[in-house]
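Just below is one structure, and these are the notes that go with it.
A single protein chain has been omitted from the complex, and every remaining protein chain is retained in its original position.
Order of writing sets the labels: A and B. Residues in every chain begin at 1.
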Amino acid sequence: MSVVLSLSAVTAGYGPILALREVSLEVREGEVVALLGANGAGKTTTLRVIAGLLPPLAGSIAFEGRPLHPLPPEERVARGIVLVPEGRGIFPELTVEENLWLGAWRRRDLRAARADLEQVFHLFPILRERRRQLAGTLSGGEQQMLAIGRALMARPRLLLLDEPSLGLAPLVVRHIFEVLRAIHEAGTPLLIAEQNAHLALTLAHRAYILQNGEIRLQGEARVLRENPEVKALYLGR
Amino acid sequence: MARRIVWGALIAGILGVTAFTLPSYFLYILSLAGIWAIAAIGLDLLTGVAGQISIGHAGFMAIGAYTVALLSLRLEVPFWLALPAAGLLNALIGLALGLPALRLSGPYLAIATLGFGVAVVEILRRWEPVTGGFMGLKVPPPALGPWSLRSDAAQYLLIGTLLVLLAGIAIRLIRSPFGRAWIALRDREAAAQAAGISLAHYRTLAFAVSAFYAGVAGGLLAYRVGRVDPDGLTLTHSIFLVSALIVGGLASVPGAILGAVSLTVLFHLLSGLGTALGWRTEVGDVRNVLYGAALILTAMFLPGGLWRLPMHMRGRRWIPMPSRAPAGEEGWERPLVSVPQIRLGSTAGGRLEVVEVSKRFGGLQALDRVSFTVEPGEIVGLIGPNGAGKTTMLNLISRFYDPDAGAIRFEGHDLLRRRPHEIVRLGIARTFQNVEIFPALTVRENLLVGQHPQTRAGLIAVAAGWPSVRREEARLRERAEEVLEWLGLSALADRPAGSLAFGQRKWVELGRALVARPRLLLLDEPAAGLHPAERQALQALLRGIREALGCSILLIEHDMNLVMGLCDRIVVLNFGRVIAQGTPAEVAENPLVIEAYLGEREEEDAQPTALRSGEGRA
Partner (left out) sequence: MAKAWRMGGVSDRREDRGARMDLLIRYLAGGLSAGALYGLMALGLVLIYRASEVVNFGHGDLAMVSTFAAYTLLRAHAPLPLALGGAVLFGAALGALAERGLLRPARRRRATPLTLVVLTLGLALVLNGLAGLLWGHEIRTFPGLVSGPPLRLGPAVITREQLFNLAVGLLLALALYAFLRFTRTGLALRAVTQNPEVARLMGIPVDRILILAWGVGVGLGAIAGILAAPLIYLEPNAMLPLLIKGFAAAVLGGMTSLPGAVIGGWLLGILENLAAGYIATELKTPLAFALIVAVLVVRPAGLLGRPISHRV
């Protein structure tokens, strides 16, 4: 399988403070990769660097073979890298439908975009019901669905998700992860940062576990699920 | 004391010599410069030190000018009564203005003060019977008994003397608990309140003091020019004052003086040049272009103003900025100082009761009937996945907002009836997730702010520089020194806190909380961003704190090693509800807890062996 995304020794931080230290990881075609670790481990920073919101201090990132570096976030979306940010990041004073259309903002093929909108409504019927409601009035779970639907509207070639299960009830989370599985099966590679290790490991093929900005553990999800080290990294030794 | 006499003599000497040697015109310009300097110092206290924008200060000056004019004309009040009266009247108006200003910030405050300044001009223009309308009033020169202070030299001396006095007072204020309170509120409002500083009290006070200065300046201007009229102190002048501050240097008395004097002198030089060149109206326009350009260039490239140019040249930033990382994802620095050994004197812990507390934010139920207690002297950990409501709990205890339901009591006191700045007086101190130290203050000053509730010095005492104030300050410093030593921060005491490494800043924040002699310490993710060596040090430090002070500790943490190793009891939140409480051992084995953190397993979960066997208390 070819490599879709690769990070080589990426170091990044905020001011004098380093949040990522020499992190290297890969996402291959058709894969789901999980980025795990306790709160503050560096998961969000990693995704922000890939999305272009934070410039790396060292190291390089390549997407589909080409370096990402000088591109601002707006251009990375055009290349197909789409981030669903932590906390959903929906626009509260725009309607559900307007939010979804914003996902397709860069696209020129309106007819295809309209077809995609129908697809999204098919995946998340509740959004069709609420299409004219202001996004700020939706529940947490519905907002997460909206955020994912909006990302899909961009026809991503790599979908990044930052803590999709955050603050959501277990049933809703299950539904969302089923949708993510469907998205993956349709061919889109996923990179998911999650605090909920078990759930992520059931969906992912491979996973990396971060602690204090470094990768401590990596491997196949199947193997990591049984590994007691994982629990220790989360719950202490 | 000796220093003061030397300085006083030096300044008196300079004033005296210049008064009798410089030509009249120079004295006139310097007099005006002095007046604007006084007003600028006042504005600096409000905008630079206290962080409240005002572009209407000419309004206060105008009120001062007219007060002096009316008192002199109608009541023949001598200047040494009229000027203070003008100042005091303005202080009262400033106080009144400060109250509504509490709800406003940044640009809204700017608009409101703009409105105030322009409104004053309008009222002065239309209230003919009192103010003489657009014609204005003539002002008799100030008189000291039989001597009329009409000459340029006399006025120059008067203004110069007042400038020196008022500058001295301003400097003393800035270095006092008042100045520190203003700076703390400016830079980190929440942390300042948690340290016991009342937002309402200090913000309105800043307005009052600043208005006092402007009033005196306005009065002096009335005497110097010999008349008052509504077009003499308009929006243009308010903007001039702001320019003086920006160009000279914010939050600095010498900077304010430098800015006001240089801009005034510049303006008059320009006028002189213009007259020589045959310009008339163009002078004002050229002046505006130059002021505007100076404002823009200074704001962009020299934010500390001319006064801080030497610092800028050396590459140092004026206000050291802490970093802006998402909460928790800070990095780490070099291993920190050693674990303290010294004893600090005990306070004995207090009992905290949280009873059925609920809080909802919009669609999110952040806390749902949460109940737990912290017994005196206990260390309790509050844990739970991200978004579980932990920081909300702490913020409720700190009274930054109200719960929808429930009660919170500490040592029997109902906390819900208190305001944020009253909490520390009850014996509760806290730290914040984002390490809210005051970057512009030194490490020692940060700790002095922590002792704010223990300061007694009043405004007059501070302004006058009475010995009791110095004695109190010395006492506070001693105490701060103790804590600094205890924490191993003595070497860093005089560095601006914002220039410190991340781990060091955390220690400073702890120091600020400790110096308040808390009986309950609230810590929000104290270990976030620390690397392993520092975490060890932190664990030892927290234990040491409990031993030395005997206080109770409630901490939010994600670092399980730390929590398990340190806490007597643990409360676990998920989705705003308490899902488990108990000793670390009990909690670690609780399947609900495991599920909350790691997620539900499809198959039945066997004994979490890694937890039981692998866990150890440090």
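Assume a contact is a pair of C-beta atoms (placed from the backbone, for glycine too) under 8 Å apart; a residue touches a chain by one contact, two chains touch by 3 or more.
A quick note: this is a predicted structure, and the numbers were derived from the prediction, not measured.
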| item | value |
| --- | --- |
| In the full complex, displayed partners of the excluded chain | A, B |
| Hidden-chain contact residue, picked from the options B:Pro78, B:Gly106, B:Gly458 or B:Pro532 | B:Gly106 |
| Omitted-chain contact residue, chosen from A:Leu53, A:Leu123, A:Val172 or A:Leu217 | A:Leu53 |
| Selected from B:Ala119, B:Leu309 or B:Ala533 as touching the chain missing from the view | B:Ala119 |
| Which of A:Val3, A:Leu94 or A:Leu217 contacts the chain that the document leaves out | A:Leu94 |
| Residues of subunit B in contact with the chain not shown | 47, 51, 53, 55, 100, 103-108, 110-112, 114-116, 118-119, 122-123, 126, 189-190, 235, 239, 242, 246, 250, 281-282, 284-296, 299-300, 303, 321, 395, 400-401 |
| Missing-chain contacts mapped onto subunit A | 51-53, 72-75, 77-78, 82-83, 85, 89-94, 98, 101-103, 105-106, 150, 154 |
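Quick note on the criterion: only the chains that are shown with their structure count from here on.
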| item | value |
| --- | --- |
| Whole-Å gap between the CA centroids of subunit A and subunit B | 40 |
| Interfacial residue positions of subunit B with respect to subunit A in the complex | 321-333, 363-364, 385-387, 501-502, 525, 528-529, 531-532, 558-564, 575, 588, 594, 597-602, 608-611, 614-616 |
| Subunit B-facing residues of subunit A, complex | 13-19, 21, 38-42, 44-45, 137-140, 163, 166-167, 169-170, 195-200, 202, 212-213, 228-232, 234-237 |
